[in-house]
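Of the protein chains in this complex, one is absent; all others appear in place.
Take a look at chain A:
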Amino acid sequence: MSSRAIPEVETVAPRVARTPTDWKGDAMRRRIAGRYGAERRFRLLGLAAVALSGGFLLFLLITMMANGLRGFTQTQIALPIDFPSSPLVIDPASLKTNPEQVLAGANLPQVIDHAAVAAFGKDGGRFMSAGAVTALRQAIIDDPDILTRKATITVPASEGVDLAAKSNGSPADEAAVARLKQAGALSTGANLSFLTLSDGTDPTVVGVWGALKGSLLTMGITLLLSFPIGVFSALYLEEYAPRNRWTDLIEVSINNLAAVPSIIFGLLGLAIFLNVAHLPRSAPLVGGMTLALMTMPVIVIAGRNAIKAVPPSIRDAARGIGASPVQVVFHHVLPLALPGILTGTIIGMARALGETAPLLMIGMRAFVASPPGGITDPATVLPVQIFLWSDEVGKGFIEKTSAAIIVLLIFLLTMNSIAIYLRNKFEKKW
């Protein structure tokens, strides 16, 4: 429509007699009040959405804390042992030379059972955890003279007693706790062995160290592979790549990889690394390689943004005084972009650390009772350990699962805080 049409239309349109709006009138006031009410309601709706999301996070964290902090404590029983009358057959002299080996062969479980029956009645042996033997062994190594007298040592309680003492267990266990309490034998101690032990079948003697070490080895491989590849790709694409079909293909691949579901990377690892390259199953090497492929696009995208943020004047200045393209990038652009690249790398690594699904695909869900010695040993990682424990039937594993989640969340929060700190400290506005 041409601009000249408008006045014609207006002249043709019949004139409507308008009464001025009665702003003070009842209807108008109601309408304004209604509009303001809608405004308030909308605003509250927004606040409620934020509060609900935040509240959910809080609820999740509190639930994990409430369950998990108990996993760092262990109910203990003061067990009086009368060593001279116990069934222990051991030569005190041989303890001096090689105590570990001598005690490994000794009938310590029988000693515990005997002492428990003597102290707490005929089902006393059931109150003690499998870790009681370790406690007794340590007590004897610390003080071999203990064998000549009566002594009271503190040993961990069994899963049932532990649960009954902390929350509620089966009636038999509740009765046992009542009896132990009456005898004054029950106490609660910190369970630091949770951080040094590995997976096991008895929830009172499991720990996260095996999984944590597996995670660290896996992350080491991931970082070693994905960081150089990611940074080099970002540098190439941002600084050198000619605009052609190949470069477009690379860019599409990277953006696409960043959106591929993580479980697909697990299938890739299974099909290529395990079935074609025959690398060892369940090993941190394969897990790290799989996660590296997943982390690499994150680093490339973060790296490109960081490199893009370096102003062109710096490149021009370096070129102007005779630096070659490689010197421009490696002497000037890269150091300036590095904080941004590192932030992206840490965020990518944090994501990889919490990743479970691709590792399940390449068999890192095996029961591994000892920490891995190297990158080709069978291992598990922290999130997978959480998954495995959450599948366990024993009620004692609930608090261990939550405790492992706390350990994982602490690691992730630390990494994310470092990333935020780096971003705030080194971020430059040009």
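A few comments on the model shown:
In the analysis below, a residue touches a chain if its C-beta (ideal position, glycine included) is under 8 Å from a C-beta of that chain, and two chains touch if they have at least 3 such contacts; residues count from 1.
Operating definition for what follows: contacts and distances are computed from a predicted model.
Among the names given as "Proton-conducting transporter membrane subunit", "SpoVR family protein", "Redox-active disulfide protein 2" or "Phosphate transport system permease protein", UniProt records the absent chain under the name "Phosphate transport system permease protein". Residue in contact with the omitted chain (choice from A:A241, A:L279, A:I314 or A:L422): A:A241.
Annotation: of A:F42, A:F367 or A:F426, A:F42 touches the absent chain (contact as defined above). Remark: the residues of chain A touching the chain excluded from display are 35-36, 38-39, 42-43, 45-50, 52-54, 56-57, 60, 63-64, 67, 228-230, 232-233, 235-237, 240-241, 249-250, 253-254, 256-257, 259-265, 267-268, 270-272, 275, 293, 296-297, 300, 324-326, 330, 350-351, 353-357, 360-361, 365, 383-384, 386-387, 390, 398, 401-402, 405, 408-409, 412, 416, 420.
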